[in-house]
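Read the structure below first, then the notes.
Of the protein chains in this complex, one is absent; all others appear in place.
Here is subunit A:
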Amino acid sequence: MTDRFKPTDEKDVEALVAYALAEKTPLELWSGGSKRSIGRPPQTEYGVDLSALSGINDYDPAELVLTAKAATPLAEIETLLEENNQMLAFEPADLGPLLGEEAGKGTLAGLYGTNFAGSRRLQAGAVRDHALGIRAVSGRGEIFKSGGRVMKNVTGYDLTKGLSGSWGTLAVLTELTFKTLPKPETATTLVVHGLTPETAAIAMAAAMGSSSEVSGAAHLPADVAGGFGVDGLGAGATVMRLEGFGPSVEARAGMLAEVLRPFGLAERLDAPTTATLWRAISCARPFAADTSLPLWRISVAPTDGPAVAAAVKAQAPGAKAIFDWAGGLVWLMLPGGDPMVEAVRGAVAEAGGGHATLIRADAGTRAAVPVFQPQPAALANLARRLKDQFDPAGILNPGRMGR
């Protein structure tokens, strides 16, 4: 049983890292813990529950900026933003249920540390594109800050981006500042039924290449389409979301329907149904039904998504896929216990490159195979040196990303 610490403020974190440094004892870090099972299992004597570093420090809706302690629950932030008709535009996804955790455990630090954005990533950017500033304690036991509270800032190196997606292996985040944006006035989804993934990718490319400003584009094949909580998608659905001011959404819906006409008649979903659907797509909901099966999260060029899925399916006929980000984000669930690492990463390389992360697998598998995409030697070398600079003693989540 791992010993657990629960620091209550930044000073505690600083003291804890200093202790770990002195004792040369590594720490496993988590805040909400919803994504704790992603990555190589920790082999640390101590665990650090950061959930007490919680609370919104400053929210200024007029400036579109929010600063909160790192482990502030996302639910709390979204409630506050909702009251002010604002949002985190990268569309936070709750991946807990995919991993066998209850819903709603996510925190701001968990989003930032993983840089996993939802469906609107396609249009609005990733988590890191909305992060404006950080405070953190590095593996050297020093408190430092980067960035600020304004939209446009090129003062010094951009550590705010550099530490995003680092899975707690470079520093312990204590405070985060994010850009917020107005919520769209309304939204609709256009649905085209019965396309193959290959045709869907072409349709989505046409839509993205039009001026209809699509804010979400996904293909939901027939074998998963029933799992999104929206009726009538059963035959497989290619869905595209439009958001904005009422008159604009109406005009663009007409424009997009024209673009999609060669692919079939587009049906319209209303705003509430649109909200339900895209929440489910962002968190790959159908794949939460059986959490024992291996699940991959793959990022490739949008037109390459179908080929990657098809190549893996050729070797694992029961595999199921969801295509988000116009085809560029492939959620791929395998039928048996074998994560088929070679087949998946081979398909990604064959298609032209990208990366594949084994989001879900049992601990034994995660200890045995590289969960994160292995990098070419020169790049891996730079990453290792960065780790050595920020965490020279290797005490922060060692091994989680494979280093």
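Here is the rule we go by: contacts are C-beta pairs under 8 Å (C-beta built on N, C-alpha and C of every residue); 3 or more make two chains touch, one makes a residue touch a chain; residues count from 1.
In the analysis below, contacts and distances are computed from a predicted model.
Matching "Nitrate reductase subunit beta", "UDP-glucose 4-epimerase", "Phosphate transport system permease protein" or "FAD-binding oxidoreductase" against the UniProt entry of the left-out chain gives the name "FAD-binding oxidoreductase". The chain that is not drawn here is touched, among residues A:57, A:79, A:292 or A:389, by A:389. Shown as candidates are A:222, A:265 or A:379; the residue that touches the absent chain is A:379. Across the interface with the omitted chain, subunit A contributes residues 3-8, 12, 15-16, 18-19, 21-22, 49, 60-65, 85, 115, 117, 121-122, 125-126, 128-129, 138, 140, 142-146, 148-166, 170, 181-185, 202, 205, 208-213, 244-248, 250-252, 255, 299-304, 325, 328-329, 352-355, 357, 372-373, 375-376, 378-383, 385-390, 392-393, 401.
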